[in-house]
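All protein chains of the complex are present and in place, except for one that has been dropped.
To keep things simple, chains are lettered A and B as they appear, and every chain counts its residues starting from 1.
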Amino acid sequence: MTFVPTLIGVTFIVFIIANVIPANPARAWAGGAKASPEVIERVIEEYHLDEPWYMQYLFLMSKLLRNEIRSPYTHNKIWDDLIFGTRQSGGAGSTYGRFFVSLQLALIGFTYVILIGIPLGIISALKRNTIIDSAVRVLALVGVSTPVFWLGYLLIYVLYVKAGIIEIAGMPEPSQRLTGIMVLDALLLGEYKIAWQIINRLATPAFVLGFISIGAVARVTRNSFLEAWNADFIEYGKARGLRKSKLIWHAFKNASIPVVTMLGMHFAFLLGSAPITETVFSIPGLGRYLLDSIKNFDYPALIGGILLFATVYMLINLIVDIIYAFIDPRIRY
Amino acid sequence: MLKTTCRPILEVRNLYVNFYTYAGVVKAIDGVSFTICEGEIFCLVGETGCGKSVTSRAITKLVPNPGKIEKGEIIYYTPQGKIDLLKLSEEELRKIRGKEIAYIFQDPSSALDPLFTIGYHVAETMVEHKTVRNLKEGLQKAIYILKTVLIPDPEKRVKAYPHELSGGLKQRSVIGIGLSNKPRIVIADEPTSNLDVTIQAQILDLLKKLREREGLTVILITHNMGVVAKMCDRVAVMYAGNIVELGPTERIFENPLHPYTKGLLRAVPNPLIKIERLESIPGTVPNLIYPPPGCRFHPRCPYTMDECKRRKPKLIEIEDGHYVACWLYAG
Partner (left out) sequence: MAEEVYEKKMLDKLSDVLIKTLAIFMEKIRPGWSIRNKSRLDEWRLMLYALNRSTLGLIGLAIVLTFIFIGVFGPAIAPYSYSDLLIYKDVKYRFIPPGGKGPNGEIFILGTDEWGRDMLSLMLYGARIPLIITLLVMVIGAPIGIFLGLVAGYYGGKVDEIIMRITDIFLAFPSLVLAIGFAVVLPDRIKNILETNLWLQDILLAFFAIEPVDAPRLANLLAVIIAIAVVWWPGYTRMVRGSTLSIKENIYVEAARAMGMGSLGIMFKHILPNMLAPLLVIMTLDVGSLILLEAGLSYLGIGAQPPLADWGRIVYDGSKWLYRGYWWLSLLPGFLILIVVLGFNLLGDALRDILDPKVRRSIEFKIKRKR
């Protein structure tokens, strides 16, 4: 399907970015002003920095895809940093790559959105034009207008500086990677304390992430439910003598289509907002990795990070499309 | 059809329906009364907006918001006796809708839920009224029902989704759904207006055949005089929320009494009478928020008299079974 050519195009964009990179970072990677000429030489050799840009790009891409390239800054292999974890036999390093941390954060945020947003939407549909309805509308508006960092700092100020309830340093993780979802793995391994710590650490940042979407999802749920409820086939259902619970089921199934689409969009958005939230709460996730690599002129890492982001983003959209085709018989390939 | 051989099955008495809109109160149905005889095809005909659809919905209290049935009685004659449908609870009405009185709507595409197969629609309706025990049985019976409405290849079609079918097939399915619980009355609201002309004829023929086979009473709503001529035993002409003329189809066509009926018949080709020229009725449908006083047709009527502007005429019988509401005939 259209997935593959888009993927190629994505790498092309990444390539453009890579191409525009300031020239000759070798010195910085070798350690800065004090770097000895031999180290600089080695760096240039390792990263093929003396070759023309298209060769550099090909080199970078091929090495990247085979996880053979090391970040000049962390000296770990990039995919290890990002996905596989950098655990060494001594027990140091992390079991999980940055990606899974961000994933866990996004999943918890998403849970907020579903558990709060959808019921709110249904309630405001049932209680149309009442105070609850207006409140949800305002919530949606405010949610979409809130800068992520502001909300984050507000909560940090209240919950950390003043009340001291939450943690904003460190990132606990389970001892083994099983499913990739940290909380799930901890539970499966029986490491309940660790699971609780993870949830504690991520609960507030995940709420900040999710807050933006809660109102919007509630609104869409409300509107699509109302639209489905006012549809002709519901009137026809009444004319056929169907009982109310049956009619609600018909409306619900029809309403779920736009809601699922919107949920998918918002999950992708959650992931995309990661850089800011992770910075505010000092979470070692994919977003922060991106930003750190910028600070450290770590361009291979930057490229790898962007590539990963794009791939995951596309995967999510693909999954949403598939779910959509599953629910709606009018869309079948 | 003579009055003496009529066994009433449904009687609408003095029906008033208002719509409360942001622009004002629309007095949509303004005192409508008629009787429907068992086994006949009874037509409600009139221009768009005259209130025929609302009347048909009102029969089972299906009038949507912001409409409200202000007063009136809908007497339904069952073997057990007479019931006023408007006095029943929502739950009691639910049992009647789809089982004793079935509806066929104008647009089958919007009537069917796009996420469910037509077999499901049929089975669901039957399960709801306990005609079958469960969905599985319902789906099997659905195939048989689709055959009744002459849908080719019913075994395959029963698993089809609405968007996979043509307009004609969808409407047949809707008819099938309507008949699945063996109703006594079928209310068809412009069942063919959205279909091609050739399909129209097929659907109407089907309805007629089914009426004979199943012994149905059909209330047919249309704006098309041709359909009236083809299908109806008796017809009621509606204008702006009132019935202006009512009688056997042949009498209406051969001897239209009300000026509006005459205008309607002059506006379309009539195979029974030779007309020199087709004429349209001057003027437009009145605003029902501020309806004209007296007879609602008087602003457009070529025979207006003073009385027409003051009092509304009632339906009176002129010849056997043929009624008209007009001061021209009220002595």
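A few points about this structure:
What we mean here is this: a contact is a pair of C-beta atoms (placed from the backbone, for glycine too) under 8 Å apart; a residue touches a chain by one contact, two chains touch by 3 or more.
Since we're looking at a predicted model, the values are computed, not measured.
Of the candidate positions A:Leu115, A:Leu141, A:Leu178 or A:Ala325, contact with the unshown chain belongs to A:Leu141. In the complete complex, the hidden chain is touched by one of A:Leu154, A:Leu178 or A:Ile322, namely A:Leu154.
Touching residues on chain A toward the chain that is not drawn are 2, 5-7, 9-10, 12-14, 17, 20-22, 141-142, 144-150, 153-154, 156-157, 160-161, 268-269, 271-273, 275-276, 279-280, 287, 290-291, 294, 302, 306, 309-310, 313-314, 317.
Note that only the chains that are shown with their structure count from here on.
The touching residues of chain B, counted against chain A in their complex, run 60, 62, 64, 94-99, 102-103, 105, 107, 110-116, 124-125, 128-129, 161, 163, 177.
Contact residues of chain A toward chain B in the complex are 231-233, 235-243, 246, 250, 253-254, 327-330.
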